[in-house]
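Yeah, one chain of the complex is gone here, protein chain that is, but the others are all in their spots.
Chain nomenclature is as follows: A, B and C, assigned in order of appearance, with residue numbering initiated at 1 for each chain independently.
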Amino acid sequence: MTSPPLLSVRGLTKTYAVTVLDDAQLDIRPGEIHALLGANGAGKSTMCRIIAGLTPATSGEMHLSGFPFAPDNKTAAEAAGVQIVQQELNQIATLSVAENILIGRIPSKLGFIQQQKLHRHARAALDRFGLQEIATTTLAGSLGIGQQQMIEIATALDRDCRILILDEPTAALSHGETETLFIWLDQLRSQGVGIIYISHRLDEVIRMTDRITVLRDGKHVITRDTDGVTHDQMVDLMTGETGPSDPSKFQSFAIDAIGMRVQGMTRGRFVQDVSFTVQRGQRLGIAGLVGAGRTELLRLLFGADPADAGELAIGNGPLGKPFRSPRHAVQAGLAMVTEDRKENGLLLSQSIGVNATLASLSPTYSAAGWIRRHAEHDAAEQMRTSLDIRCNSVQQSVGSLSGGNQQKVAIAKWLLQGAEVFFFDEPTRGIDVAARRRIYSLFDSLAADGKSIVIVSSDLDELMQTCDRIAVMSAGRIAATFDRGEWSEEQIMKAAFAHQSTAAV
Amino acid sequence: LSLPIGCGSRSSTPADGNADADPDRPRVALIMKSLANEFFSTMERGAQEHQSQHSDQYELITNGIKDESDLGRQVALVDEMVASGVDVIVIAPADSKALVPALRKAKKAGVVVVNIDNRLDKSVLEQENVSIPFVGPDNRSGAKTVGDHLAKSLSQGDKVGVLEGKTTAFNGIERRLGFEAAMKDAGIEIVASQSADWETNKANTITASMISEHPEIKAILAANDSMALGAVAAIKAAGKTGQILVVGFDNIGAVGELIREGKVLATADQHGDQLAVFGIETALQILGSTDSTTDDVQTPVDLITADTLAP
Amino acid sequence: MNPDPSLPTQSTSPPVTSTMNLRSVIQYAGLVGVLVLLVIVFGSLSENFLQWSTFISIANQVPDLTLIAVGMTLVLVVGGIDLSVGSILAFSSAVLGALMVDWQWSLWASIPFCVAAGAACGLFNGCVSVLARIPSFIVTLGMLEIARGATKLVTDSQTKYIGSAVEGIGEPIAGLSLSPAFLMAITAVIGGQLLLTRTVFGRYCIAIGTNAEAVRMSGISAAPYAIGVFVISGALCGLAGLTYASRLSTADPNAAIGIELSAIAACVIGGTSLMGGRGSVVNSFLGVLIIAVLQTGLAQIGVSDPMKQIITGCVIVIAVLLDALRSRLDTSTN
Partner (left out) sequence: MNPDPSLPTQSTSPPVTSTMNLRSVIQYAGLVGVLVLLVIVFGSLSENFLQWSTFISIANQVPDLTLIAVGMTLVLVVGGIDLSVGSILAFSSAVLGALMVDWQWSLWASIPFCVAAGAACGLFNGCVSVLARIPSFIVTLGMLEIARGATKLVTDSQTKYIGSAVEGIGEPIAGLSLSPAFLMAITAVIGGQLLLTRTVFGRYCIAIGTNAEAVRMSGISAAPYAIGVFVISGALCGLAGLTYASRLSTADPNAAIGIELSAIAACVIGGTSLMGGRGSVVNSFLGVLIIAVLQTGLAQIGVSDPMKQIITGCVIVIAVLLDALRSRLDTSTN
């Protein structure tokens, strides 16, 4: 199968303060799914953004169907048949779902929006992608990020294209939605669309893609057929070194002491009567479909939202009222790495250092109200090393880091603060394999220290790999809980759908 | 730069407790301008005192605007007072021209209108074909008197600066002309003349730079006392107290003190507290008579110096 | 990101089901409530308040502020601010005055130039702030000074008396008892509301105010919309210059100083966000009415000036406070 490339990219270079893409190349054939692999900060998103006309290249050339291709902006790229779903969400919170889907081509007559046409079209686009439960009039901002992500994909799929770029589309999706997406990708492939697919979930890559291209530090490493390449080989290609093959032999650190107890926590229809206990040193995973209420549950426990009912206790003490604010939760020994780092996890325009020490500034990095600047700097440097945050310096603003590195900074904040119970909401969203392993071993060492950990993840493999127990949420309730060794993917999925039909959406 | 929300209007409860008891008493609206100037709070107080002594004769409602620029609001006040059914409007217009059409409408609605303090523009009155009596001082001759007094302390060829009032107010223009006439007579040169919009702080800034640009200045002639206060402070800051003389206009309370201290040489008392009263009396007269044409009434202006002030 | 500490959670937990429209309808009801309350209070405090003539006098005053508030709402929605509205109003009416008085032009020939003068100022505001990417706060603050200076040049710092030629705009049309000025203001409110809620232009403005970067990522160039909004605001200030001139029969170089804060207050009372992305023209108009009724009512009941200011300040805060409490109640019971 050596049809001429639909898109060819040669000598692509992009320089910000440093060169992030260096003479990179890429060929996309019609009717293939082409994985773009690389560690965090390798330049994958940058390459895609250039192809989609969102940012100009410093040098290099591109050809589309044999013709020179240099889109000045996104509209030009779209006109040439290139669609992109970006890594970061780009929904406009105050517009309706329908308007978001059709933005840039809202049907109108004399400037007036044709409401019926708009909603009919949007409805069709959502239905086609299995999103019947989302009303087209809903404001995008009131949806969870999983649903927003699906809308972005539906938006791209709704437009005709020859090249479709999906930059980590599944990072915020759970099993069910991912399957729907794959059905669509198969169909597009058979229609001859060339698809660039970025994911840190290598199993997906092996299963779905035809060829892979690996980038390392902005340079092209290899392009080859996916057939025959193993998980470990891909990791080696990305990191450039032969690492130990999957190290994660699970070891339990759970001890017989209570880390956190939760009883009957309820908030509206999002979280209903949730109870569980985590031991010290135990890792509890929470699985579920998008919108099952996992994020809501963590926010509730963390005091970020008020509870309607329920009690909880950190450690062995008696059950007490839920926390009134995150401040109370943190004082009691909770920490929470939020799901949406952009919205409520990070100060994007501030430096890595400022972000890393935010939660622990007082009292750890200050004396009598004055910041101990050296101590602060050292702490940031230490985090940079131990989490391998790729940056120019710890003074760099977090907003200019790659997505994965941003996530590491969000975690660093809580490692410096320290806590008894850690909540991780989608902790590896957008994180590369190497870093992901580092985070898993971080879970290990936290657990070994006797900390309790609650992990919400839409990546079931991740939970099965790292957790002692997995609770499955469905429509706001815990539908089932499995201990290690008792679970299977099938059982978990079944539990995830348990209350789905009865849930009012 | 300025302030918001036109809350600037002012009114006061009828001083008489049972205001509503006597529906036959005429209702008089006193509409003043810049409440950013204590001249008008003095005026208001004078009017209220008069009303409480003659509470059987009329009912009083007083309003003003937040500053000289709030012209739109003053026009609106005229409308509102007509709407609320007053019989008399006594007004100190913030602008000599812009108020005329609104006042014409008020007259048409049967309201007796008297103009005080700042004279309405003659040509506009003619064009609008209304006659509105003016009750107030001769600002030009008042200013000339102050200027003449100042000239006695200066010598020919000396240089002075003038702080003008708002350029759209007729009385401000008149006072400038009065100052100019006095200086011309005495052979004194005006080297700088700028408007400080009747305001203390603006006058302070402008005087400060006048002094550093023209260090030879011997006196500042301010078209009102608020500006004179600003000038005195600027002179003090430049370390020239006593070397630069200041005169003003209005005789507000704060200036009396400065005159005693010798920081202000003279001011003109235009009897602000009586100005509204004169206006009200004139209006009540018109109301009582059948003759609708009334002549202007000139009110007195007195020169105030350390000598005339009781110790 | 989250610009006002007073709204720390707003962006992350928007009300669950309420769509934009529902929200602004609720707000609308609240504002009408405040307005009715004010009318009742003043009606009971002053026997002369509840009269036709009072309402006519309010209707006479509101056109200027209404026209400006409509433009301001749009500007705030795209995430900008326009401090120069008062100066632009003055400048436009100075142009009108100069044409009609010095050049003896007719009213109809002069109006287009009056509006164009305003639109030109708006174009400057829009181009400089959007293209050079400097905060509109500063650009329009500059324009506040520049247009005021230009006004004084045009009028020679003197009030220009135009006379009856311009008064027709402010006088009731026979049989309607509403003036062309008032009708213009109402038209602007309705037009502005339709523009914001029913047209593509309006949706893009909301989108730009919410997340300009996402709009850019969607392949839409924000500049024409953002600039357009400033031009509209300028043109509406031009119209307001006309209604102001007609109300006073003069072109006044000191016209409308400080009106920007009143206009912004009206918008915010009406629920428009200073952070962009949210606003309703109709609700801003209600804000204007609240301010006007408050002013007129206070002038009629005869409290002292200091008390008047204190009451005004309290009512502004309380109006927004009530609204905030109510909408929080809505969200939590939902």
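As a working rule, a residue touches a chain if its C-beta (ideal position, glycine included) is under 8 Å from a C-beta of that chain, and two chains touch if they have at least 3 such contacts.
If you're wondering where the values come from, they're calculated on a predicted model, not measured in any experiment.
Student: Could you tell which one of C:38, C:69, C:107 or C:143 touches the chain left off the display?
Tutor: Of the candidates C:38, C:69, C:107 or C:143, C:143 is in touch with the missing chain.
Student: Can you tell me which of B:41, B:63 or B:115 touches the chain that was removed from the display?
Tutor: Going through B:41, B:63 or B:115 one by one, B:41 is the residue touching the chain not shown.
Student: If the hidden chain were put back, which of C:30, C:63 or C:79 would touch it?
Tutor: Of the candidates C:30, C:63 or C:79, C:79 is in touch with the missing chain.
Student: Who touches the missing chain here, A:165, A:354 or A:415?
Tutor: Considering all chains, including the one not shown, the answer is A:354.
Student: Sort through A:344, A:405, A:428 or A:452 and give me the one touching the missing partner chain.
Tutor: The missing chain is touched by A:344.
Student: Please identify, in ascending order, the residues of chain A that touch the omitted chain?
Tutor: 16-17, 93, 302, 304, 325-327, 329-331, 336, 338, 343-351, 354, 358-359, 361-362, 366, 369-371, 373, 392-393, 395-397, 399-400, 413, 417
Student: Determine and list the chain B residues touching the chain excluded from the picture.
Tutor: Residues of chain B in touch with the missing chain: 1-5, 7, 35-38, 41-42, 67, 192, 194-195, 199-201, 204-206, 208-215, 226, 229-230, 232-234, 236-238, 252-255, 257-258, 261.
Student: With the missing chain put back, which residues of chain C would touch it? List them for me.
Tutor: Against the left-out chain, chain C lists 1-9, 11-12, 78-80, 83, 128-130, 132-139, 141-153, 157, 208-213, 215-216, 222, 226, 258, 261, 264-265, 268-269, 273-277, 305-310, 312-314, 316-317, 320-321, 324-325, 328.
Keep this in mind: only the chains that are shown with their structure count from here on.
Student: Between chain A and chain B, tell me the centre distance in angstrom, where each centre is the average of that chain's C-alpha atoms.
Tutor: A distance of 71 Å separates the two centres.
Student: Whole-Å distance, chain B centre to chain C centre, using C-alpha means?
Tutor: Taking the mean C-alpha position of each chain, the two centres sit 33 Å apart.
Student: Between chain A and chain C, what's the gap in Å when you average each chain's C-alpha atoms?
Tutor: 43
Student: Got the chain A residues that touch at least 2 other chains?
Tutor: none
Student: Multi-chain contacts in chain B: which residues touch at least two other chains?
Tutor: none
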